[in-house]
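For reference, the structure I am asking about is given below.
For this depiction, one protein chain was excluded, whereas all remaining protein chains were kept in their positions.
What follows is chain A.
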Amino acid sequence: MKNLPSPPTPRGTPGPHRAPPSPSPVPGPVPVPGTAPRRTVLRWAAAAGALATAGTATACAGGRAASVRTSGPVTLSLWTHDQGYQDFFARSVPRADRATRFSYRLRVTRAGAQDLVTKLLAQAVAGRGTPDLMGFEIGNFARMLRGDLSARLLRDWTEDVAPLGDDLLAARRAPYTVDGRLYALDSDTPATVYYYRDDLLSKYGIPADLGTWEEVARAGARLYDKHRVSLGAVSTGSDLNQVVQLFAILLYQRGGALFDAHAHPTLDSPEAEETLRFICDGLRTGFLVDVADFYGPSMQTALKRGSVAGLWMASWYKTFGLQPNVPEQSGRWRIRALPRFSAGGGRTSVAGGTGFTAITGKANTEAGAGFLSATWLTEEAQIRRYRELGYLPTRRSVFRSPELLALEDTFCGGQRLFEVYAPLVDHVPAYYQSPDQSILMDVLSGYLIRAYRGDLSPREALRRATSDFRAQASR
């Protein structure tokens, strides 16, 4: 973190160390014996106060990077929004101690993902109190893309990961790369797959290996007609990011994107229109159902009732969506690669992620970087991270780990999930972010819902969303 320039003090302005101003020319009461000691006391008190203030100010301004720690005991301040990360890092301390010259202790602060970024910026303005390590939920990292916030606050990892070459997936560097520099290390390769209830599809005679979305849509429409069961869900609730996320997963699979590598919006595209039309048609036929909260009670109820027998979602959804909400359905779920779109696109998509990084310019910056390298980038760490947290590796080679390939998942009926994930790793699309991403989420969510309702055609919804976005972006 760079020092913030402090405003210059005008010449002659009384500073905290200056003598008190001379007595007023207006005649006052004549000093009498006995007043001097009190004045002296007051002067000393004022001087002490001024020194204390100056000391505090100095601490505020220069409390960082007094001396860079290169070894020995160090207490890292870690900010994260997720208890899982907190526990994982706590368990990783002995390994990090062995892998580095440091002896680590962690002091963890946990808060909402958005609040963490706000707090980081506030502390940075104050010049003190920033963490040594911090996790940015991917959507909130977009806030760090504004101006030069990333370069000012975050450690540059570009040179550190260079030796890994293509093994560290470029798709997972993209969201945290600004002007060609990498500022955070992702916790996951959140590839999306199709989750389905094996028992229900068998019961209703729906093949689980339908090759295209169009085939799934036709089968889903028939299924809904007969049994009121859907094969997918989208969100139409008040969580705007969630509304966009369910659409964006299919958009990225189809080959579209929200932003390109230069952070320019790419929403107004044939792929986006086709994707939106596909969802709108699905909602009308009942192949898809809309829920108010994809991660909350409404989706949980739909899953428990068995009225949703399949859905597209990221790899982490099994751990954080299905298992907690429908534990009684353990053994009945399976995953497969997403069905393809007939008109083109890939085999998977992407949703989510959290980038961890060290805050730059601090005494503990290098200690934090060492800790993160040891617990986040090594093959052992990435395997352990999957086993403990359910997050897929970000290194290509780790997907071929015999240990991971042999893992059988109880919740998915003993399925070897990496037999599905491993072939997808090279198809994970890059997810580029923009400082104006929040604007797009806000405007797009509203128009998506209007299109879902049939109030607007997909073409019109996307055209208006793009137009509104352009009108609001880059203020």
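Rule of thumb we're sticking to: contacts are C-beta pairs under 8 Å (C-beta built on N, C-alpha and C of every residue); 3 or more make two chains touch, one makes a residue touch a chain; residues count from 1.
As a convention for this text, contacts and distances are computed from a predicted model.
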For the chain that's not shown, choose its UniProt protein name out of "Tripartite tricarboxylate transporter TctB family protein", "Sulfur oxidation protein", "Cytochrome c biogenesis protein" or "NADH-quinone oxidoreductase subunit J".
"Cytochrome c biogenesis protein"
Thinking of the whole complex, not just what is shown, which of A:D132, A:E366 or A:D436 touches the missing chain?
A:D436
Which candidate, A:T80, A:T177, A:T236 or A:Q253, sits in contact with the chain we can't see?
A:T236
Where chain A meets the chain that is not shown, the residues are 4-5, 28-30, 32-35, 114, 118, 121, 124-125, 143, 146-149, 152-153, 236-240, 243, 291-292, 297-298, 301, 435-436, 438-439, 442-443, 445-447, 449-450, 468, 471-472, 475
